[in-house]
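A single protein chain has been omitted from the complex, and every remaining protein chain is retained in its original position.
So that you can tell them apart, the chains are marked A and B in the order they are listed, and the count of residues begins at 1 in each.
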Amino acid sequence: MNTHEVSPDTHHDVYSKTVFGFWLYLLTDFMLFATIFAAYSVLSGNHFGGPTQKQLFNLDHATLQTVIFLISTFTVGIAGVYTHRKKRGGAIVFFLISFVLGIVFLGMELHEFSHFIAAGSGWKKNAFASSFFSLVGMFVLHLVFALLWVIVLLVPVFRFGITARSVLRLTCLKMFWQFLSIVWAFIYTIVYLLGIV
Amino acid sequence: MSLFGRLGEHALKHDWIEYAAGVSIVGGALVVIILITYLKKWGWLWREWFTSVDHKKIGIMYIVFSAIQLAKGLIDGLMMRAQQATASGDCMGYLGAEHFQQIFTAHGVTMIFFVGMGVVFGIINLVLPLQIGARDVAFPLLNSISFWLFAAGGLYIFISLVIGVFAGTGWTAYPPLAGLKYNPGVGVDYWLWSIQISGAGSLLSGINFLVTILKMRCPGMKLMRMPVFVWATLATVVLVIFAFPILTGTIGMLSTDRLLDTKIFTADYGGNPMMYINLIWAWGHPEVYILVLPAFGIFSEVVPVFSHKKLFGYTSMVWAIAVITFLSFIVWLHHFFTMGAGANVNAFFGIMTMVIAIPTGVKVFNWLFTMYRGKVTFTTPMLWFMGFIFIFVTGGMTGVMMAIPGIDFQVHNSLFLIAHFHSVIIGGVLFGFFSGYSYWFPKFTGFRLNEKLGKYAFWFWFVGFIVAFFPLYLLGFMGATRRMNHYPAGNGWQPLFIVASIGAFLILIGVLFQAAQLYKSIKERNQNKDTTGDPWNGRALEWSTASPPPFYNFAHLPEVHSRDAFWELKKSKKDIVKRKYEDIHMPKNSMVGVNIGILSCVMGFALVWHIFWLAAITFIGILIALIARLFVKETDYYVKAEEVEQIETRSRAT
Partner (left out) sequence: MKRAFKIIIITLLIIAVGALAVYFVSTHNIPVLEPKGLISVKERELIITSSLLMLIVVIPVLVLAVVFGWKYREGRGSKHAPDWEHNNIAECCWWGVPVVIIIILAVITWKTSHDLNPFKPIQNGTTPVKIQAVALDWKWLFIYPDQGIATVNYVQFPEKTPIDFVITADAPMNSFWIPQLGGQIYAMPAMTTSIHLLANETGEFEGRSANISGKGFAGMIFKAVASNKQDFQNWVQHVKSSGKELSWDIYTQLVEPSEYNDVEIYGKIEDQLFDQILIQYMPEGNKK
């Protein structure tokens, strides 16, 4: 006999609903990237006389980026563990490590973009360049959001410690960062590895 | 870079028809604003509606907004019919070609996005939480944000009539025509941001409703005990989640082509316009199922109630919905058999398309056999269902015909196609909505609609539709292509266009009857109160609440033991055990939704006119609005048990 009313907003319910909702959001983000991936796949051979992947890509550079991002994903996972254990110090340190690695990654990517532009393969030049900038550019945009999100969430954690609310939000952030690393794995494989082969 | 981007006086230059339209829109808006100010209702509007996160209020706002858009879309349709009835041979009609092209583009966008999606999300918002025994959707604030994004996108249809122009490319805006080379002006940009912004709202709603269905059903409501409307909603939002991001990505790339001069969909520099067509229809086909599945769900509610009989074949109804959902992802190429994909590819997609007719047909038979050995009352909701059977089924038949590439080569892009899709969208989606509107109106307003005027409205719509669209099938066979502002005299097409105009006029009368019905019903509301909460002897849980339901929906969350939960409860004649009332946890109102709506609308406008500093500021504003919300601590409150008791007692006393 269930006489205790379960209001829709007990803490457990909110957590479970929100995390599930965030998974669904990531699914839609995945579909968004899939669309741009499809465009890239179709257009990756259309250089219209401009520089090709073999001429532009530096595989060492891209591999280093990949390693850096993977490490940042690992550290964000550790940050997640500290978060769930409500350990403020550990969470802040490891989110910040991921943040710094993210900034390094960002810098490296912007460097690659400027190299592209200097080599005559800016986003206006031809369909291959346009689709490359669209795909990797979309990733960069997502990364910038993630970096902003780290700061926005860490500020109250720094001031007030880890509450139930911040556990939920930091978990979503962690999921987002891990999602980005999956997307980057696809980019590394389909754009860089397949481009140079 | 000028301060106002490419906005200048030329933006206000129009022909006299556009001036008239613009003046009436601005005038109409002013009249409304003045009226609200005079009646001192701004505070009430803000508190009770704009900042509300209550799914019932949001649902009504969707429907009101869609009704306004429907009026505009119908006027577009009437203007098109008038042009095509007259522009034969030497007569060029009263509309210039470019104006005509904007009208049919706006007509398509309005009807599909702002009427179709609006009524779908409106009805789901109203009915879904109640049918699963929940107090609201999973994320009420997100619900509000979704609505305001939807409204923001819809505003461009009106804004572009006054400032600038709308796209003249057709509602799917194929490149290269929609690219920079052939359409550098603002029209296509208005189209882009209108759809992009409202599309974001739709996507968020899809996530919201899916979590609601899977996580917030009341105790005992297993999946196979849910009303079929809820199953239809579940399928719809799965489609939204998978399909809408494709739209976002595709028109995102079209906007970089236009804003940043990328070469993704250009004819030269290696771009690929055919890819746009593939991608847009990979979204577009699921989209039409997003529109029609809820209508199927509505009929699954209406037909059993007015047949006084259980829905026939619940399990196969659910399987049919699942099959339709899956199949809708692998048929998209049937929208462009004529683009030259080759016989094998065309045949595959054609066959997949026809296969969808099977589960759809099963549903039709199940509804009809619900009537079999039932006791059928032909109320207005049931009349709309009968109209649907006739019009949707003939539309479906012509759809299967067009699924055969050999036939499609002749009728693609002709008026035969137009007749087909209007049959399934109006016959399916719109008649479904009207059925649901008539059915659920008493629940959400507390009084009944005038039946007689409702029936007149139905008959004028039904006959009007046949007169307006069946001639188009013949016109298609006569070689008449779509989107023509003029045609040669010798073809003999004009009489059929004239007949079609008469049909459009009959539909207009039908709409006027609906408006009259609403007016009369409101005027006589005290004589037609729904005092029991269950005016139709309904079967699902929404009928167990008062009309209208209290803002918290249920004082006690229901416990369910079977399908047709409320019907079983009534049959068992169980006394509602008067359990102790408890405090109820509810979300507070919030202005985040309105803020994001306003900021997005301005941001889109700025992007259209290349006022980049303004776009940047509004974008940052949106981020700030979201971040600020993160720091708000008091987002919910508790309704005290005593207050709940008072409300419940009061509603049972009347």
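In the analysis below, a contact is a pair of C-beta atoms (placed from the backbone, for glycine too) under 8 Å apart; a residue touches a chain by one contact, two chains touch by 3 or more.
Quick caveat: nothing in here was measured; it's all calculated off a predicted structure.
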Chain not shown: contacting residue from B:Y182, B:Y519 or B:Y638: B:Y182
Full-complex contact with the absent chain, from B:T86, B:S255, B:T338 or B:T635: B:T338
Contacting the left-out chain in the complete assembly, out of B:L141, B:I404 or B:I647: B:I404
Of B:S66, B:S307 or B:T325, the residue in touch with the unshown chain: B:S307
Positions on chain B contacted by the hidden chain, ascending: 97-98, 101, 168-170, 174-177, 182, 267-268, 273-274, 307-314, 316, 336, 338-340, 342-344, 346-347, 350-351, 354-355, 357-358, 361-362, 364-365, 368-378, 386, 389-390, 393-394, 397, 400-401, 403-414, 474, 476-479, 481-488, 491-492, 495-496
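In this section, only the chains that are shown with their structure count from here on.
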Between chain B and chain A, distance of the C-alpha-averaged centres to the nearest whole Å: 33
In the complex, chain B residues that touch chain A: 134-136, 138-139, 203, 206-208, 210-211, 214-216, 219, 241-242, 244-246, 248-250, 253, 256-257, 260-264, 266, 268-272, 275, 279, 556-557, 559, 579-580, 582-585, 587, 623, 627, 630-631, 636
Sites on chain A touched by chain B in the complex: 2-3, 5-9, 13, 16-18, 20-21, 24-25, 27-36, 38-39, 42-43, 46-48, 123-131, 133-134, 148, 152-153, 156, 169
